[in-house]
Structure formats: structure tokens, C-alpha cells
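Just one protein chain is left out here, and the rest sit where they should.
After this line comes chain A, so read on.
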């Protein structure tokens, strides 16, 4: 019924794509003999066009919207930015984003690094690594739902004789076994933000471990053996040999996780919906733009997020170049 025209559309798209590629390659082949910059431009041109339509134009448009009112039509100067930095709720949003970005990368990288060092060349290394890497395979929303169950809380004061309260959340059941009072993890602020961060660490530690483990394995054996001959201990080996050798990889891991924390959206939206003082910039941006019809403020939040991400990316690229140069 509906699939026939869709299939036809898809075929068309594929044919069109092929045609465009053929034209580009044809042109490139035509100019190849002459070589030089001009050929380069022909290769770059399609990307340039797509980047300007898909990235540059929306970015400029968003920047402009951020100086406009809720409907996105009347110029209001920096009012939206003032609102972000003065409104008490928006300040909580900023505070949470800072917490996410500061805590997650270091903790996740530290866990990943320690794990990588510990399992390196150990027995059953592959299995041990697979175990910590598995959460990476789960989507953020899936992970959030799993952890929502982990944190689930039933008030012990509730229930009835017929139907007494049982903790269905694993963590609270552990507390009950330890004869402690169950905790409403997701309600009490500001701890709840940390409980959300745990989910991100759970996912990202595997990523950190994989990258760092690979670069530990890339350390030349001669260096390690030389250090051994000099009689260094395990800690000194880590501090003076391993860590300096993998420094570029550590930087990449830290910055990558930091960027994903700045943009974190799924976890907060799925687990608390941004309530109970757990909101972060990306979720607030979505809510302001699409639910509360305040496009100016939404755009301002998007711009702030962009400004926060840029320095990290610049640093990341520089480190990459530096390590490539070596």
C-alpha cells in the first residue's frame, strides 16, 4: 500500500545520489590531468554547499533567534542571555551542566584507566573487558530506564496489610538488607544529579577503558623493559612510563566524554524529565523551544551550549595534531 511509492522514492534517491557522485567523479577525472587546487575545490564544493545549508545557516539563524523574543520575531537584545544567567531555575540548569561536565569525564576516565591497567595482560582479559564495555552497546534511553528501576523507591510508610511495601529498586533493596532506610534517589536534590551522572559513568567507563587499553598496548616494549631493568615499582611504572606515554589518548577520552556530558539530554529527560532540580542545558533548550514556545530563550541556551563546547573541541584538535606531529 504505502510502501510501494516509498520504495520508489528510495530508488529515486539512490539513483540521484549515484548521478551526483558520477558527475563529481566525472568532473574530477576531467580536471585530474591538470591537477592542483582546482581539482581540490571540485571535491570540496559539495561538502561546502551541504555544510553551509545544514550547519552554517542554521547556526547563524539560531544566533539571530537568540536575540529575539519568545515568538522569534521581535528583537530584544541580550534579554534572553540575561534571563539564563539571573533566573534561579536557569542557574540550577547551568550548575547541573557544570557538575556533569566536571565530574563525569574524570571519574569515567579514572575508572577506565585503572581497569585497563589492572586487566592488561591478565588472565581472562577479553572477558573482563567485554563486561565493562557492554553498557556502551545500550542506548542512553535504554540505560536510563534500566537505572530508573535500579533507583526505584517505594515509601516504607505506604502499602497496606494486604499489600505491604516491597522495594522493587535493586539499590533500595540492598539498603533494606543492610537494615538501612531506603532512599528516594531521584527526588532529593542536589544528590539526584550525581545519581544521574552515575548512569553516564557506567556507559562511558567502557569507552575510556577500550581506548586507553589500546594505547597502553601500543607502548613500545623496549621502554617498559628498560624501566623494569631500572627497577621501578608498579606505581612508578604507571606514573612515569604508562601515563606519559598514553597522555594524548587520555586527553581525547576526557574531552570526548566532556562534550557528551555538555550535550546530555536523554538520561535527564528519561529519568526525571528535568524535574527535581536535575535539569541540564540541552533538555531545557528542548523544553523551552518546543514545549513552552519560548524560542528566543531556547536559542540562547543552544548558543551557550555551543560556546561551551567550542574550547573543548579546539583543545581536542590541537592535542590530536600535536600527537600526530610527534
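The working rule: a residue touches a chain if its C-beta (ideal position, glycine included) is under 8 Å from a C-beta of that chain, and two chains touch if they have at least 3 such contacts; residues count from 1.
The criterion applied here is as follows: contacts and distances are computed from a predicted model.
Missing chain, UniProt name from the options "Phenylalanine--tRNA ligase beta subunit", "Transport permease protein", "Pyruvate formate-lyase-activating enzyme" or "Carbohydrate ABC transporter substrate-binding protein (CUT1 family)": "Carbohydrate ABC transporter substrate-binding protein (CUT1 family)". Only one of the listed residues, A:95, A:154, A:247 or A:263, touches the absent chain: A:154. If you put the hidden chain back, the residue from A:141, A:187 or A:219 that touches it is A:187. Against the chain not displayed here, chain A makes contact via residues 1-2, 69-71, 74, 87-89, 153-160, 162-163, 184, 186-187, 269, 273-276, 287-288, 290-294.
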